[in-house]
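Before I ask anything, let me first share the structure, which is written out below as structure tokens.
With one protein chain withheld, the remaining protein chains of the complex are depicted in position.
Coming up: chain A.
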């Protein structure tokens, strides 16, 4: 029986009735993705549907990570949120208004940093600042840019060009550029995927610190389960594409004040990690082919795998005994 327990525990980690019944009220929704679809023309007068009828609410100040395999349309969702792409159907409501096109309120941190190589670090950040405050005097623009550069720990490198910086430093400039315009929402498309593990760790710490300090609302795409666990308040799981769906929204049970180095000792960490990995390994495929009975795309199931291994063991034996 004891050898079977881990599997039973994982089954137990499925929808928590309390979390499932709690739906975000309209006033809570800061961002609301409402029934968006993205279709591309395919050969032979057909269309390929990347995803359709996708609904996702987000609270103000919340850090949401989206996980899914390549081709599930994660980047498309982010581009629609940014306004770089228009949805084929549906709409995105931010702060009570449907978005149309890009906006300085929604800053994007690009996967490949996207710095302008002919501008210095200061020039790159100042370009964003002067776009936000068009009439501001030069001194103010420079001061704001320098402040943002200092926030990401690059003070002293203002006059270097991107080619003189390491990959991690370039991405820091990208983050400084996004932060400098004081956006309402920060959108990040696998911002750390091109970095080595050590640099990635330090940058995750920086991003977490900045976002907690400023109460920034963040939507981030990642492939990295540990990154999602460390950074996110809620993790959105996408099934495989095409015709991807939001399989479930996992609420992160770990405390707000997390320490990356101690994270794997936190109660519930492994339950959460195993849940996410199970999803990526098998459920992302099986769920695409057959969604469970009663799946409502408008209200994807909310899951809260909060149990430590010991707790899980106790509860499962309990419920098994009751059933028997």
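Annotations for the structure displayed:
Definition applied: a contact is a pair of C-beta atoms (placed from the backbone, for glycine too) under 8 Å apart; a residue touches a chain by one contact, two chains touch by 3 or more; residues count from 1.
The working rule: contacts and distances are computed from a predicted model.
Per the UniProt record, the absent chain's protein name among "NADH-quinone oxidoreductase subunit M", "Nitrate/nitrite transport system permease protein", "Phosphoribosylformylglycinamidine synthase subunit PurQ" or "AMP-dependent synthetase and ligase" is "Nitrate/nitrite transport system permease protein".
Checked against the full complex, the candidates A:82, A:175 or A:303 give a single residue touching the omitted chain, namely A:82. Only one of the listed residues, A:117, A:137, A:215 or A:294, touches the absent chain: A:117. The residue from A:60, A:161, A:223 or A:260 that touches the chain not shown here is A:161. One chain is missing from the display, and on chain A it is touched by residues 82-84, 101-104, 106-108, 110, 112, 114, 116-118, 127-128, 131-132, 161-163, 181.
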